[in-house]
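Note that one protein chain of the assembly has been removed; the remaining protein chains are unaltered in position.
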Amino acid sequence: MELAGLLTYFIFFLTVAGIYAVLSLGLNVQWGFTGQINIGVAAFFAIGAYSSAIVTTEASPFHLGGFELPFLLGILAAMFASGFLAFLVGLVTLKLRGDYLAIASIGIAEIIRLFLKNEGWLTNGVRGIPAIPKPLSGLTESGDALLFLLVILAFVFVIYMALERLYQSPWVRVLRAIRVNEDAVQAAGKNVLRFRLEAFVLGSVIMGVGGGLYAHFTTFISPSAFDPMFGTFLVWVMLIAGGSGNNKGALLGAVIIWGVWSGTEIFTSRLPEMWVTRASAIRIFLVGALLEFILIFRPQGLLPEKPPKTPGTARSEKSGVSPAAGRADT
Amino acid sequence: MSLLQVDDIYGGYGNADILHGVSMHIEPQEIVSIIGPNGAGKSTVMKAVFGLLKVRQGRILFNNKDITRRRPDQIVHLGICYVPQEFNVFPSLTVHENLEMGAFIRKDSYSEQLDHVYELFPPLKDKRGQSAGHLSGGQRQMVAIGRALMLNPSLLLLDEPSAGLSPLFIEQIFERVLEINKSGVGILMVEQNAKQALSFSHRGYILSMGGNRFEDSAENLLNNREVAEMFLGG
Partner (left out) sequence: MDWGCFVIEFLQVIIYGIVLGCIISLGAIGVSLIFGILRFAHFAHGDMMSLGAYFGLVGVVSLQLPMYAVFPLAMGATALVAAALDRSIYRWLRSSTPIIMLISSVGAALMLRSAIQVVWGPDNKIYEAGIKLPYIFYGLRIKPDQLNIIFGTAVLVVLLHLFLHKTRMGKAMRALSDNMDLAQVTGINTERVIFWTWMIAAAMAAAGGIFLGIDTRLNPIMGWRILLPVFAAAIAGGIGNLYGAVLGGLLIGIVQELSTMVISPAYKPAVAFAIMVLMLVFRPTGILGGKE
């Protein structure tokens, strides 16, 4: 019994960590590869979740729906919707300097949040969308959770392998060069804006997948699930802790930070009664402190960026010992 | 005893050295000019003296005191002031406020020094309430030099005080530099207007590719055929 409970918890833990790993890999394309600061991860996460939910649920009088498409098409819809949003946002904001993009991205996130809350015909507002189908459920007696975990892990694996392949490509080499010295890339005749837009869209598409997976995992979503803490901030801490620019780092960060987050729950649940209600705030405080600690003492993360060796970029790597080094966007 | 002595210094901005063994000395109340082609490392020598550069090897003495790895704010306290080549005024501050900033670290009253600077640069007195960013190039240079004089230094480092000025202003600025020197301030100056600068300097150094090429009295440098051909434009 004890063991079964532990196993259930372990499956749950890995499932959530897997979803975060997807988000973290998406952010790695934007921040890690290209140096774009998107503080609105939650927006793309949410758009993915809602899109997949809307196209896969049964008809409901409370929100748009009734398409009852299969799970994979739901994920496809999630990718398309968040990619399209990223395209629109990118067209306007990617010309801006790095810190302005950061400010603009919290604006996007805020607007998406308001939209999801207020457009009830589409999203059922704050009451959210229930009864989102869970793929592969009911096939076995009690293995639903495990099967879904396998689905998640398959997604993580495919995305990770694809990004690793991509990382060796000239495309990412250009992104990295843009991060270190945008003017030089421009001078070399490359269309910097296009590369940045492509990276931004790709990263957001991956975040959309994360959102879709999340919707089918919980089977119920509402705007409050996508608050900036869980939707954006935790993902940032994961990527920075794991190692910005390193796909393995993104995975490792997701597992470790989700572990830390879950671990603090064990700690706060032992606090005296009057503190329990404030426990989640204490945990958030600790994660914030952890981020500051990492930024000050190990900005390159646990697994520092390891760029592929190519003769053309050898020189710029010297200055990039810490991935933070080349990111002066001003 | 030299006012400033630079002994065989090596150093640069990153890993590569820009200066490869530069040496020079300035005696009290001397005007010394540093001449050389673009990119020779003239500004870099000044930054090295002022503690803005990693000096990897060699040493710098001021009044026989080793200042090689001091920070700029410590060096200012010893009596060296520096006028950078570019961006050498606070553009949104008024002329008067720029001068006040020059005296920021003074605990005593500096009104006398302020009067002295206004006397030296009369045009500034009329413009004291104007933002320095709105001044002409020549007046801006006066503000920059005036700011550096507020601490009453014994050595003044001037990086191309005449850059970008019209001939009339160049003349004026050089006259002022001479007058500052006469009042007892040692001056180390980088100049592009080499002939003109040497004509009122005591001595000069010719720098190229981060090392000393020639050093002599200003007169001898001006009369040296090789120097004239290579560095003074014939």
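As written, the chain order gives the labels A and B, with residue 1 at the start of each chain.
One rule holds for everything that comes next: a contact is a pair of C-beta atoms (placed from the backbone, for glycine too) under 8 Å apart; a residue touches a chain by one contact, two chains touch by 3 or more.
For clarity, every value in this text was computed on a predicted model and none was experimentally measured.
Asker: Just one of A:Leu96, A:Ala131 or A:Ala154 touches the chain that is missing; which is it?
Answerer: Result: among the candidates, A:Leu96 touches the missing chain.
Asker: Among B:Gly39, B:Pro72 or B:Pro167, choose the residue that contacts the chain missing from this document, as touch is defined above.
Answerer: Considering the complete complex, B:Pro72 is the one touching the chain left out.
Asker: Quickly run down the residues of chain B that touch the omitted chain.
Answerer: On the chain B side, contact with the omitted chain comes from 50, 52, 72-73, 76-77, 82, 84, 87-93, 97, 100-102, 104-105, 147, 151.
Asker: Considering the entire assembly, which residues of chain A contact the chain that has been omitted?
Answerer: Interface residues of chain A facing the absent chain: 35, 37, 39, 92-93, 95-96, 98-100, 102-104, 106-108, 110-111, 114, 117-118, 228-229, 233, 236-237, 240, 277-278, 281-285, 287-289, 291-292, 295-296, 299, 324-325, 327-330.
By definition in this document, only the chains that are shown with their structure count from here on.
Asker: Cα centroid separation between chain A and chain B, in whole Å?
Answerer: A distance of 54 Å separates the two centres.
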